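Written below as structure tokens is the structure these notes are about.
For this depiction, one protein chain was excluded, whereas all remaining protein chains were kept in their positions.
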Amino acid sequence: MDYLMAFLVGGLICALGQLLYDTTKLTMAHVMVLFVVLGSVLTGVGLYDKLLTLGGAGASVPVSNFGYVLTKGILSHLQRDGWFGLLSGAFELAGAAIAAVILFGFAAAVAFKPKG
Amino acid sequence: MTQRKAGKRSISFGPGVGITASSTVVGPMEAAGPLGRYFDTVLPDTKYGEKCWEGTESKMLKEACESVMQNAKAQPEDVDIIVTSDLLNQLTSSSYAVREMPINHLGVYSACAGFAEGVIVAGMALVGGFASKAVVAVSSHHDAAERQYRFPTELGVQRPPWAQWTVTGAGAAFLEFPAPDPLVVSRATLGRVVDYGVKDAYDMGAAMAPAAADTIEAHLQDFGLPINHYDLILTGDLGSYGLEVLRELLARRGIVVDTQLEDCGALIYDRNKQDVHSGGSGLGSSATVFNGYVLKQIPQGRWRKVLLVATGALHSPVRVKQSESIPSVAHAIGVEVKES
Partner (left out) sequence: MMGSNVKRPSSSDPVRVEHQMDFDAVAAQMRPKPLLARNLAVAYLVGGVICMGGQAINNLLLSLGLDKAAAGGRTAVVLIFIGALLTGLGVYDQLGRFGGAGSAIPITGFANTVVAPAMEFTREGYVLGMAAQLFSVAGPVLVYGLASAVVSAAVRYAAGF
């Protein structure tokens, strides 16, 4: 059942992040960076696709997926355009998320005041 | 008895610098804590009608100053020096709080040890004959401090159990020399900056405990006092964890604390009901607990001799990112009710 797998895989990834945060000197920002890099690396070796098939949203919701979509976008452009694809493909798939976060960030800043 | 230097670190204020009035302003969280009833003014929220938290802090500090002068029945024109401190870069809360006051101003900084530092500076001016009336006022604001030292306030950060919560509060004291009343600051010990290698910006309590131990030891040595000369030793903001570290560090130096040892940060909040982990921190911690809770109960006889050891973690976010550690300092003032 895909909900169960999403819960199990997604929860595990988050718990791993918590473990790193509590037992090392890494800040949460460091952990997020580490996970996104792992996402890219696992995509490069073809493993993240398998994780997505297994965990569904459990693998696509964590920030590691950002590494996956960046890498996939670049790969698709590399195949099409050669080495220039390293640059042109970067935001192919991730662009919508980045545009969204900028626009929603702006909107929230206009609409809401920080409460502390 | 005249004022003099005592040992290498301390000052005797002779007949003593009188504390003739005090005032405190706190936020809602502090008012909801166990010491709530000892504070004078409670803000309705953390904004207090201002657009930004820095503005709120200045407003709080200004009100603490105005209240303490009112309580002392003094006009601003009567005050020779006002010494203030706060935690924000460039001492902005102070500057904007006093900019309409026609009083000579000295801004001091030693992080959360600022209140004691202010009393020491004002006290030296008073017994040195350079002033006869002075105001010492300090403040901190939780959100203004978080925003500057750590993270934006709406960021979902999980703090470790040894972290503390910066107090939103301002406290002020009115000092006079010669002292008209028996409540005086009779002794002080100046802190020395020490660095014990703590690098975690959430670990301030531990960072400051060695400085507190150092200053307490120097105070007792310089004056030849046993620790139980004081009914209460009150540290500024070590928190519950830092306080226990201090107790043990003192024991290892041969000082067994056989009198009340408390910490303002550990007292100001209910650690079971309020999510503050190890307790309160910030200039507001020592300033409100000392000027509110302690000074109000001394005339009622709860304590006769109190040593306030205000502790400051000299946290530089820039230097910490450069892999440096956090030095600390502790300044102490001994307050007593003189026998007539």
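Order of writing sets the chain letters: A and B. Residues in each chain are counted from 1.
Definition applied: a residue touches a chain if its C-beta (ideal position, glycine included) is under 8 Å from a C-beta of that chain, and two chains touch if they have at least 3 such contacts.
These numbers were taken from a predicted model, which means no experiment stands behind them.
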{"item": "Interface partners of the hidden chain - shown chains only, full complex considered", "value": "A, B"}
{"item": "Hidden partner chain, touching residue among B:Pro210, B:Gly236 or B:Gly280", "value": "B:Pro210"}
{"item": "Touch with the omitted chain, as defined above, among B:Asp45, B:Asp78, B:Glu154 or B:Asp270", "value": "B:Glu154"}
{"item": "Selected from B:Val198, B:Cys264 or B:Ile333 as touching the chain missing from the view", "value": "B:Val198"}
{"item": "Those residues of subunit B which, in the complete complex, touch the missing chain", "value": "51-52, 147, 151-162, 195-200, 202-203, 206, 209-210, 213-214, 241, 244-245, 248-249, 252-253, 275, 278, 325"}
{"item": "For subunit A, residues in touch with the removed chain", "value": "2-3, 6-29, 31-33, 35-37, 39-41, 43-46, 55-58, 60-67, 70-71, 73-75, 78-79, 85-86, 89-90, 93, 96-98, 100-102, 104-115"}
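Rule of thumb we're sticking to: only the chains that are shown with their structure count from here on.
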{"item": "Gap in Å, rounded to a whole number, between the CA centres of subunit B and subunit A", "value": "45"}
{"item": "Subunit A contact footprint on subunit B (complex, rising order)", "value": "46, 53, 142-143, 146, 152-154, 157-158, 199-200"}
{"item": "Of subunit A, residues touching subunit B in the complex", "value": "21, 25, 28, 114-116"}
